[in-house]
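The other protein chains are all here in position, but one chain of the complex has been omitted.
When the chains are written out, they are named A, B and C in that same order, and each has its own residue count from 1.
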């Protein structure tokens, strides 16, 4: 649980500021022998990249990743993998007005109280830009999990502000800028976002992430449970205010006779558990749901204070996502991949004497 | 993020099984000089103890704590504090029928897949009984936080199954067996639980926990955020399926102009953030909400399988809480105390050069 | 590798004070399915126990271990193993004179500077008594390593003060109170110790520990090397002032053409490396050497100060080992076992895709 490191055996250390020279991650503990190229990582970074539709920030960042270490002749060597992403489109002048004032709902006030100093350019380290190294690291976890254990991780947006998005099919998800699993609702989402942008306001969203083919037996029963570590990773993502596993808050009004998933010789009959019982995976799909708050950087004027404690009105111009939830899906997938891979390595360590490798049972 | 250890600098290592000789915790990293007696811990254990009303398990456990180390002449010495609680009322025969079958919704299936072996007596390590050492450790964190920083942590039940419990006053909380902050709703809760017990079913609940006077500046911005560590601790508690900070899932449909808490020279005008921005405390109350699923051990027969994979009907007799949420409040308070104390120690380490001690500013 | 915890995946958390109610350890991360009884642990504790010859402290402690958790029907379950050892022969009055004064060479001064408070009874937490929980934990690691990987760990004394003890045979080691691998030198050791005891002085010693059949490939190359973690564990043992791997300080005057162990198709021709190259095991024996300083608690009067900073003469009566090195051999073996087991689990986690289980290659 080190500050800027996620994971215990598959460890992702994240660094960088929005408008500094570069951002990046060092991934320690990756198994050797995995085929890995920059292209494998770039494809996930491109899914998260800004500037890809009119509904997200217009900052133009190629987010080109460079592998600095840990890969030799196209394969991981087991040593740390250092990933570097240079910042190229950092217009710090856009942010001049936030140096001495605090945006309501933004981290800048909290950073100032914590460190007594902060890099205000583009939100510094609190910028959503810092999710790019997480996505890059997650691309490695996703690839290893898929190749070695057949695990498949994907997500979608299930609600944008007041608009609930019914699940139709996974195939829609990559065909619209919202990661919506429903083709019919897209025009409504477009119209909503266009109106919102005109008003200079922002909106929240709800994201679902699902992991399939996760082996049973992953997770450690007290404290370091699989669900606890998923909640840790997800709540550690910018703007997330709530996390659910399986039935989530619906469990509050469920009875035991309804909630407990019946088991048959061919499997479970439902998945209120979200794939996890007692903190340990059961072999069912892991299902996670996230609440993402609206962006705090908005054009609408809000009452606040400056660093002297005096009242001010704050209006954030610059380039911002009116709904950070739109780009959150690939990030949440990455976080889930990192957590599952980390727990899987831990399971191999402790239980390899009886827990089988893929294909052995 | 070690398996059975919570915290990084204030570290709680939990051990034990429901029907083994004892359960307990070792707390490492407690500051020296804190006045501490067994009575200080017992008072919190008594709040969580089974057998205190007809609505909870009738197991009779005194949960008498013994301090084995780390305290000399009534004060902590800075060395590990070992807390021992002997199990006294362990009727393993009650659980004979669960040795070879799996309860739907229960951890026993997952344990069996993970370890290939499990202690089935009373749920073994997955028993809610193992929250007692957490509560004991939390008592120490609560006391230190209160004495050194004036932090006050308390919780209540806000919903039991379908019954929403409107907040009236903190003073009601300790006057009913449900930790309900509302005197009027208690008869309805009693009636609901009595009916449920007759049916042999169980029900979920929603718990709120609030920490007041938490200093601003606690939490580490990427990954090890304060909200992430709270989510980790809470989701690591038996039966929790969802965690919210501040506005939680309501944020999904909020606009930025509504969600972002306006700041004035005298403080914040609202607390949708739940006391945390960018993963760091702001000095507002920390507000956390938990969804607790219904107990999986119920008298109603459910379809399941045995360890041979054959279909069986499972009915759990024994002594069980029909709503584990009822005893969850003191546990959630303890978890929040441990997380805050741990982050506070980390903040002192990194930022002591400018961050002030209590009373210095 | 937190304060009082040794190991990363096989984690030993040590607690207790010399004259408190009890000492013990919680071992987290032990693989499930290992046959384990209290007798398996007791046999190692008995090797370290005080009062077994006239050359060690006359404190009479049975050091009876109780397993409180983590074992069910004679097998480990994968959950934390809590080991409890009650203190029974704690004559605190013997130590009355050290409450306000500091023994030269003893930890009590340092504790006082660190914590501002200390438990002076019997040296409190700095007592060599706290090596008992380490030995108990090491017994588990030794047993698992032996059963699963055929690893054999044993040690001996190679020097006692000025007397160098030439290695004759392992079979002598258990036949004298010094762990000397040489029958002929025992009378000289006895005479030396008898004279020393009369003078009220103490003496240092040198201990060798050897691990055989350690699989190649254990250790992580930068920082967390196998040799680094061995040095950490050994230097963390009371009274150790030096650690060598393989040729150790002799390497200083060796040439590369001499030091580098030649390799042939049937193995290495020498073992200056001590079984470790680049921080990773090679499959050769791991060879470690320790320097143990003389006990600081002696009957001879020494100049010191009291807690007020005033000059005093300090003489330590009570019951003390005149040579802590005599009982150090089983402790050093235990530490080596814990480190190897921990690294072996880490190797399984990261490299299980190609690194074979015993018997598979």
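What we mean here is this: contacts are C-beta pairs under 8 Å (C-beta built on N, C-alpha and C of every residue); 3 or more make two chains touch, one makes a residue touch a chain.
Please read these numbers as outputs of a predicted model, since none were measured by experiment.
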Omitted chain's touching partners, listed by label: A, B, C
Touch with the omitted chain, as defined above, among C:150, C:166, C:187 or C:283: C:283
Full-complex contact with the absent chain, from B:148, B:285 or B:319: B:148
Chain not shown: contacting residue from A:14, A:134, A:238 or A:297: A:14
Selected from A:49, A:103 or A:118 as touching the chain missing from the view: A:118
For subunit B, residues in touch with the removed chain: 9, 29-33, 78-79, 148, 221, 345-346, 348-354, 357
Contact footprint on subunit A, counting only the chain that is left out: 2-5, 8, 11, 13-17, 20-24, 26, 28-29, 32-33, 66-70, 72, 75, 77-82, 84, 114-119, 124-125
For subunit C, the residues touching the chain missing from this view: 1-6, 8, 14, 102-111, 113-116, 125-126, 130, 159, 161-162, 196, 201-206, 216-225, 227-236, 238, 240-265, 269, 272-274, 276-283, 291-298, 300, 302-305, 309-311, 346-347, 351, 354-355
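The criterion applied here is as follows: only the chains that are shown with their structure count from here on.
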Same or different contact residues where subunit C meets its copy subunit B, judged by the half mark: same
Centre-to-centre distance between subunit B and subunit A (centres being mean Cα positions), rounded to whole Å: 26
Chain centre separation in whole Å, for subunit C relative to subunit B (CA means): 38
Subunit A residues counted as touching two or more neighbouring chains: 221, 346, 351, 354
